[in-house]
Each structure stands twice: as C-alpha cells, then as structure tokens.
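Below, a portion of the complex is reproduced, with chain positions unchanged.
By written order: A, B and C. Residues from 1 in each chain.
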Amino acid sequence: QVQRPAGATRVLASPAVRRIARERGIDLTVIKGSGPNGRVTLDDLRAAESARATRS
Amino acid sequence: MMMNMVQAINSTLDQRMAGDDRIVILGEDVGRDGGVFRVTDGLQAKYGPERVIDTPLAELGIVGMAIGMALEGLRPVPEIQFQDFIYTAFDQIVNQMAKIRYRTGGANSVPLVLRTPVGGGIKGGLYHSQSGESYFVHTAGLTVVSPSNPYDAKGLLNSSLDLDDPVIFLEPKRLYRSQKVEVPEEEFRVPLGKAGVLNTGDDVSIITYGSMVPTVMATVKGGNINADVIDLRTLWPLDIETIISSVKKTGRVVIVHEAPRTLGLGAEVSALIAERAIEYLYAPIVRVTGPDTPFPYRLEDIYLPNERRILAAIKRVMEFR
Amino acid sequence: MSEVVSEQEEKELFVRAYSAMVLGRTLDKKIMTAQRQGRVGFYVPSMGQEATQAGLGMALRPEDRVFQYYRDITLMIYRGVDIDIILNQIFGNARDLAKGRQMPSHLMATEGNFFSVPSPVGTNLPLAVGSAYARRYRKLPGIVAATFGDGASSTPDFHAAMNFASVYNLPVLFVCENNRWAISLPYEKQSKVEVWKKAEAYGMPGAKVDGNDFIRTYRVCREAVEYVRSGRGPYLVEAVSYRMGPHSTSDDPSKYRDNAIEEGSDQDPLVIAEKSLIALGYITKEKSEKLWEEAKKLVDSRFEELEKVPAPEPRTLFDDVYKEMTWNLKEEMEEIL
C-alpha cells in the first residue's frame, strides 16, 4: 500500500517533484538525481521526460 | 492627508469617538499625558476624563475593567503601555476575555480593542521590545491584528472597532513615526482576515507582517526579487486562501517575523502549508525570525531580522533543487 | 430601596428569604447525593452559606447586577432564578444556557441579572468594577454586587478591583462570603487581617457581620447597599459563616479539619433562621416543615426530569468561539464530527 521502493533505494525529491512525477507517470526510482545526496530535481525530471519522449 | 501611524490611530480614535459614545479609552497615562507614544494625545481634553480614563498601575485592572465595560454595551479601547507588561493581565485575557462568548453560550460578548505597542527598534531591551503575538494567536477566541503602515492602521482599527469580539491590536512601535503616507480623512475599513499582497511575483512567496514589512519590501525591491509579498495584517484568523494560493503558484516559501522562531507565528503558517499544499513545494519552508533569546538592548541590530538574512533565505529556497 | 415599612412586608420578605434558603439547601443536598450516585459529575456545595446569600439577596433590587461566585445558589434562587436553570447547568445538558461547556457549579442566569462564573478565583471582581463604571456612564439604574470567598482576598484581582472601584468611586458592593476555609487553608493562614478591615487600605467602608444569621446579614447589607446606591462609592461587607460540607465533591475534608458545623446543629444557618422566624411569629414549625417538603418534592421532580435531557449536539462544541465561525473551526468540525 505504501509507496516505498524496496531496499535502500529511498528517493529524495521535493514534494512538488514527486507530485509532478506522479502526474506525468514517471517512476522517480529509475531517475538518477543530480541534486545533493542524489536528490531528484525538477531538471532531472524534465530530462527524464524528454528522454522518454525521444524514446517513444 | 499625510500621516504617520501615530497620527492615523489617533485621528481614527478621535473620529470614531465623536460619533459613538460607547467608545471609551483607558490605560496608564493615556489621558493628560496622551500616552507615552502620544497615540491618545488630545483625546482627554476633547472627550473628558470619563471617556479617556487614566488608570492606576495595574494592567489586570485595566483589562478586567474593560471586559466589564464591554459586557454592558460599551466598546472600550484599553491600552497596555508596552506589550511586555501585558502578562500581568494574562489571566483576564486568556480566561475571561477570550472565553466569555463561549462560556455564556453566546449570550454575552466582549467587543473591545486592546491596543498595545510591540516589537523592537527603539533600543528598549528586554522589557520594551517584545513581540508576543503567539501568546494571543494560540488563544482561541481572540482576533489578532497588526498593521504595517498608517493606512492599514486606520482601516484595520475601524474594522476592529466594528467587531463584536475582542481584538488584540498590536502596533509595531518602530513604525509609529517611520513613514508618512496618504490616509483618507473619511472613515474607511480594511477588512479583517484579509492579507495584503504588496508585491506579486512567481518565484517565491514571502509571508510577513507588522514591523518586518518595510524590511521585506526593501529586500525585494533592492534584490529585484520576483516575489509575492504577503502582509498578513490580521494574524488571526489568518487569510489562509491568499497564503495557499500564492504557495501553489510559487512553490517556495520564506516567512519573516521579528518574534522568536520557536512557536512564532511562522510555525503555524509553515504547518498550515505543510498540511495543505506540500505537493506544491520545491524547497524547504524557511523562517527568518528573531532568535530564541530574550530581546537584547545593545545588540538589538543583531537580533532583528535584516535584509541580509532575508536575502540569504530567499537564495536558499530559490537554489534548492 | 429594599427598606421594609410594615410588619406584614417584613414578614413576607423574611419568609421569602427563608424559603429560598430551604430550597437552596434542599437542592444542594440533592445534588450532593446524586453526585455520590454517579448521576452528576461534580459539585460545589453551598451548605452553610445560605443565610449570607439570603441576607444579601434581600438587600438588593432586581435591577442590580450581580457578579456572583460558584457557591451562590441560594442567592440565585432568592433573586428568582428557576432551579431548572441551575439543574440544567449541573447536568451540562442541551438546555443549559452555557451549552454544557462549564463544569457544574459555574452558573449563569439572565433572570436575576446574574453574570457567569469563571473558575479562577477572584477574577469576577475587576469585571464587576468595569460593569459599574459602564452602568454609571450609561446612566443605567442599579448598583453592582460582587461576591467572593475569603481565599479570594489574596488574589491580584481583589487588589486591583478594590483599588479601581475606590479611585473611580464606583457603585460596587463587595461581599466576601467568608466560610473560613479556602479548600484546606483556614483563614488564619490566608491572611493575618480580617477581610472587612482590608477595606480601609482602599479608602472604602468595611463591615463584618455574622453570615450565619440572615437577618443580621440583611441589615448590614442593606446599609451597605444604601451607601453604595447613594453614590458615595464602593463598600466591602464580610459575612462570616462556615463551609459545612467539603470544598467540592472531589474534596476530603477529613484530611485537614477535625470537626465541622453539623447540619441541624445550633450553628446551622437554617436552624438559626427557623428559630428566629418562629420567635418573630412569622412562621410556625408546621409551615417550616411544609416548606421543606415542598422544596424536596420540587427538587426531586425537576431533577428526575432534567436528568433525562440529552447532551448538547456535538456540533455546538464549535459555536461561540467567535461570532462568526472561523475557517479553521469549520475545518476542525468537519474532521472531528
């Protein structure tokens, strides 16, 4: 029930980044964060999104 | 007319007293002396010592008497000379003033406006500088107001005098004479419970009130910050809609007040945001406040939040990725 | 003025006072018993102070405003407060004027011109002073009376109220119902000076009276009321009685005092009153017994009926914090209900 990836792969991200990821159907756990402590930033999210767009 | 905050409050009291004999003023030195900050200057001469009442040195007597007056249909405006001394009347405020409507099942009310100067900036040290708004905001039943300029002072005081509930009216003493602005001579209201939006921008929401408003505005102008600046004006009940809609727009929040950080009003503002708009936040909610120490004398300038600290906080939330 | 002109009028006045005392005592005992049976949550008995309260009541007029304290049920009854109002408050039920918000014994009543009782001791006194100021300012009729216990004489509010009333020469009658105890503290340890003598420190007259005797109390209060009503300023009366019961239903006086005045003894103000009235020829023993019976019947029946009144609606919890319900309260109400 809880949105928690297994093991130690705890994703850091601001609540807004989480919301946007959720809204756009992006799995944060597969993004490599560029922020402090590997935090996923809005830019990372955008990059992931455009990567997905080019792939498809 | 161009007025400073003292003149705005004084003339508003004068105007309202002229038209409504339910309004009486009471407090230490409010009469012949005109108040230690001259806010009630000239009113005793005009309305007599029965309506502008010099009291003995007992805040609890002032507040208790004002409550009793309000119960009988008057609209008293008690003054506490410095907010720092209000604690000697705290039981009357918390256990009587705030609870009488509730306690009497709505049969009685306590319409009064308790005016008191707050905050630092006049080298007042430990006991002439406190910003105790949290004590009042935490107390259910009180409405808490704090103007940041002469115009709002008049408009908010008029609304407070209309209210059928007790108002704690906190006057930032360091803004008493710091600016003159155009204040209409006719009666007008600034509504309670509605914040002022003094600047609009998309990057960050800066939420502040009272003494810190000019400092925040100077920071925003000087630093060319693309910010919403929200002047709460009414500290309780907060204008939650204005706060939340700004936060949803900007996603970044800095809260600025002079009162100490721990359980300062910023804590509640932050908690309300974290409860109802967290998914819009790109960054931590940062508070810039007075430190959790008593208010000092000689090092006052270090105590008071300043542009440098506010800028640093803005930078922190803006750069947070 | 409450001054008595004929013997017939005096008789009516005295019997009315005695009836209030009887009803007050009856109600008090009923609630105490019910509390022990778990039918009432808490109670502060007034047994022993009926004569003080009746005496004060007799001296006041209907238009006088009263800031009473938590033991004043006989005073309330004397001034025409229906016992339903008291019982509804004791139950904190849906008909309680205070909507069940206050602990039992913190009464309010519009009938009889009473305000509402807060718990913090002595804090009614500054309000009484402000009320008197406003009433004089607005030229309303009547004086203000404020009652309090002996312990209250130590409070900050007593000091401020006495001084303010004196400085503004206000029409306030301060009545100390000295029942000799503040919970476990006997008055000798509360202060070294009798309460009535403290009036002098504020430049107002003070008087002491035997508060177990309603006729004496009436006479002293009447004089004090006349003084106050004439505009000469405030007045302090100390009526000395005895707290016959525990401080409250939560209190166990055996922890701190050995013998108290017993109900029915010669020092019981009800016994004293009955004797006086019989001696004056104003009542007979039979009439007195009938009063007791009627009181019991009335109290029993009202108690039974009002005990059934349900609790206030849950949503009333959120009313009356402000005139208009604030957004946070609406939200909290929604979450909680």
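Note that in this section a residue touches a chain if its C-beta (ideal position, glycine included) is under 8 Å from a C-beta of that chain, and two chains touch if they have at least 3 such contacts.
Not measured: the values here are computed from a predicted model.
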Request  = Write the stoichiometry of the complete assembly in this structure file, using the chain labels as they appear.
outcome  = A x1, B x2, C x2
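Simple rule for what comes next: only the chains that are shown with their structure count from here on.
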Message = Taking the mean of the C-alpha atoms as each chain's centre, how many Å separate chain A from chain C?
response = 69
Remark   = Rounded to the nearest Å, the gap separating the Cα centres of chain B and chain C is 40
Query = Where does chain C touch two or more other chains at once, residue-wise?
reply = none
Ask   = Multi-chain contacts in chain A: which residues touch at least two other chains?
value = none
Of all residues in chain B, those that touch chain C in their complex = 24, 50, 53, 55-56, 58, 60-61, 63-74, 76, 88, 91-92, 95-96, 99-109, 140-141, 143, 163-165, 193, 237, 240
Key: Footprint of chain B on chain C - complex, ascending   = 96-99, 101-102, 106, 108, 110, 115-116, 118-120, 123, 125-135, 137-138, 140, 156-157, 159-161, 163-164, 167-168, 319-323, 326-328
Request  = Mind listing the chain A positions that touch chain B in their complex?
outcome  = 14-19, 34-36, 39, 41-43
